[in-house]
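I am attaching a structure below and will ask some questions about it afterwards.
All protein chains but one are shown in place.
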Amino acid sequence: MSISREEVEKVSLLGRLLLGPGELEKMTSQMGQILDYMHLLSEVDTENVEPMAHALDLTNVLRDDTPGVSLPRDEALAAAPHRDDECFLVPAVLGDP
Amino acid sequence: MSLIESTATELLGQLQSGRTTAVEIAAACLKQIDRHDAKIKAFLRVDRDGALARAAEIDARRKAGKPVGRLGGLPVAVKDLLCTKGQRTTCGSRMLENFRPPYDATVIAKLRAADAVLIGRTNMDEFAMGGSNENSAFGLTHNPWDLTRIPGGSSGGAAASLAASMVPLSVGSDTGGSVRQPAGFCGVLGMKPTYGRVSRYGLVAFASSLDQIGPLGRSAEDIALLLEVIAGGDPLDSTSVDRPVPKYTESIARPLENLRIGLVREHFGEGLDAEVEAAVREATRVYQSLGATVSELSMPHGKYAVATYYIIAPCEASSNLARYDGAHYGHRTDEKAMAVELAAQRKALQQTGDSRKLEALDNPLIRMYRRTRAEGFGAEVKRRIMIGTYALSAGYYDAYYLKALKVRRLIRQDYDRAFEQVDLIAGPVAPTPAFEIGEKVDDPLAMYLLDLYTASANLAGIAGMSIPCGLSTGGLPIGLQLQAPPFEEERLLRAAHMFQQATDWHTRRPELS
Partner (left out) sequence: MSTPHKVVIGLEVHVQLDTRTKLFCSCSTQFGAPPNTQTCPLCIGMPGTLPVMNRRALELGMKAALALNCEIPRFTKWDRKNYYYPDLPKGYQISQFDLPMSCDGYLPISDAKGRFEPKRVGIIRAHLEEDAGKSMHAEAAGKADSRIDLNRCGTPLLEIVSEPDMRSAEEAKAFLTELKLLLVYLGVSDCNMQEGSLRVDANINLHVDTSEGTKATPIVEVKNMNSFRAVERALAYEIVRQTEAWEETHTELGGPGGFKTTRGWDESAQVTRPQRTKEESSDYRYFPEPDLVPVTVTEDQIEQSRQSLGELPAALRTRLEATYEITPYDSDVLVNQGRALVDYYIELAEACGDGKQAANWVQQDVLRTLNERQIPVEQFPVSAAALAPLLEKVRCGKLDANRGREVLAGMVELGRGLEDVMREMGIAEVDDSALETLCRELLEANPKIVADLKAGKQKAVGGLIGQAKKQNPNVNPGKVRQLCLELVEKM
């Protein structure tokens, strides 16, 4: 089960990447190769196996609702590629996410 | 022995007894960097003035009889992905080329508090993705043993800086072998502690459930020293574990009695270089000579580690790296050029009358994201974002991500069973010694397969360590990997120390021209 060029293009939008025609070609073949290798897992019987999302069995790590110190605004905005005195600036947002 | 050739533990003794000063050590390290780093390129940036000033300050304090921290003025190199307040933290990426975090990582804070002299930032594969340092946006790092070869990765700069005697201690991070593998390729020691042993706060995330900061050094004692400083629970990291940090440096000289070492049958199959196998087997004989028993055992799911790892890690990475979109910090594409590009594309589509494509044309915000990320990320990072995005997307989640999480559990269970029979698992770090630069750049899968022996420890969350155990006929270092149950770093360190009392592989250094 390889991946098609169209799928790769769709995924590139979902992941907000922009692949040129050459890159797209190469990505399609490399992803296909890698995903094929992943199918090695299909031979493993995972019936009744609990997924393991964390390496540790920790639970209930909570903190108190005590206010701390926020950054001064100029520090918060210091790394912004584009800003005004108060806000981060981005190209006009259209519609909902 | 010269300052640069000494271990951190030896240097600390000299500092404490007044035979040398932090400034002398820092100066010696800086001199070595000056002499050799133009060729090796272990460092992205060296903080010459900052290091010397800090060293002088610590010396003054020591001279005045005031308290000095645990690292007492020793230089430490830091992989360029630990956030350091006000200083560039690039992660080897164009995306963060000029990024200066407004805060310190917990490990950085601990190093400062222990009076480490932060001498510079080491090169790495971009966002810690890679095993050769060829994925750094800022150029290759060369293996000090053979400049035509890679140093390993992703903490390649960290390992190379030690092998080239530029620093006595280095901090790296290990997500699938990124400390252990370059340590093995460069003939130094490196540890991946148990997941949760060291705070990840301020470590720029690659794959959050696998990432762990680890120490690199030239002796087991040095690793013990550095681990003692950086380990411990942290209220800023929910996944760190609040349990006491043993005094690794105190127990390290005590040999392990009745040590049971396991060799994983599946590790010694196809693909393992004969010289590597011989060196690892020889190392187990050393342990036998020290009274350990060595037995074979099976970890049937080990062969799935690479596939499992290369699903889970990219999935987490695709999400962790979503924040690099040019909106709040980091690189942003040239918006004027972008507007021109979009207008041209719109015009072209209007002319062809393809209304479907016209409709689907990115709006300026989405195009800003896409161009920013296309420019800011290198090929390997893009590949992993693509794989992770795909594997998490609707219709594929169960087949890839969920399946991988289940196999991950089986891998962990293999370990649990193994550690009922043995105290430590010994084996190779990587299938071969360091390979040539460029050898695998166009074969990502071949590169991934290098993680066969290291990725499982991250998946299982256990502790692992790489120790020099031989040299190939070509004069390249070979690493022995020891793995221990969770929070048994002390056992690893004692075992490594035993080995180093009986062998001298860890003292071998490359000839630097």
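Letters A and B mark the chains as written, and numbering starts fresh at 1 in each.
Definition applied: a residue touches a chain if its C-beta (ideal position, glycine included) is under 8 Å from a C-beta of that chain, and two chains touch if they have at least 3 such contacts.
These numbers were taken from a predicted model, which means no experiment stands behind them.
When the omitted chain is restored, the residue from A:5, A:26 or A:82 that touches it is A:82. If you put the hidden chain back, the residue from B:14, B:208, B:345 or B:413 that touches it is B:208. Here one chain is not drawn; of B:91, B:191, B:480 or B:496, the residue touching it is B:91.
Among B:37, B:316, B:380 or B:451, the one in contact with the hidden chain is B:316.
Contact between subunit B and the unshown chain involves residues 81-83, 89, 91, 96, 99, 101-103, 105, 200-205, 207-209, 235-239, 315-316, 318-319, 321-323, 325, 327-329, 364-366, 369, 389, 392-394, 397, 401.
For subunit A, the residues touching the chain absent from view are 10, 13-14, 16, 53-54, 56, 58-71, 73, 76-77, 79, 82, 84, 86-97.
Everything below uses one rule, namely that only the chains that are shown with their structure count from here on.
Computed centre separation for the pair subunit A/subunit B is 21 angstrom, with centres defined by C-alpha atoms. Across the complex, subunit B meets subunit A through its residues 99-100, 102, 195-196, 209-210, 235, 238-239, 241, 301, 303-304, 306-308, 310-311, 318, 322, 325-332, 335, 363-371, 373-374, 377, 382-383, 385-390, 393, 399-400, 402-410, 412, 444-445, 448, 458-461, 486. Of all residues in subunit A, those touching subunit B in their complex are 3, 7-8, 11-19, 23, 27, 30-31, 33-35, 37-38, 40-42, 44, 46, 49-56, 58, 61, 63, 71, 75-76, 78-82, 88, 90-94.
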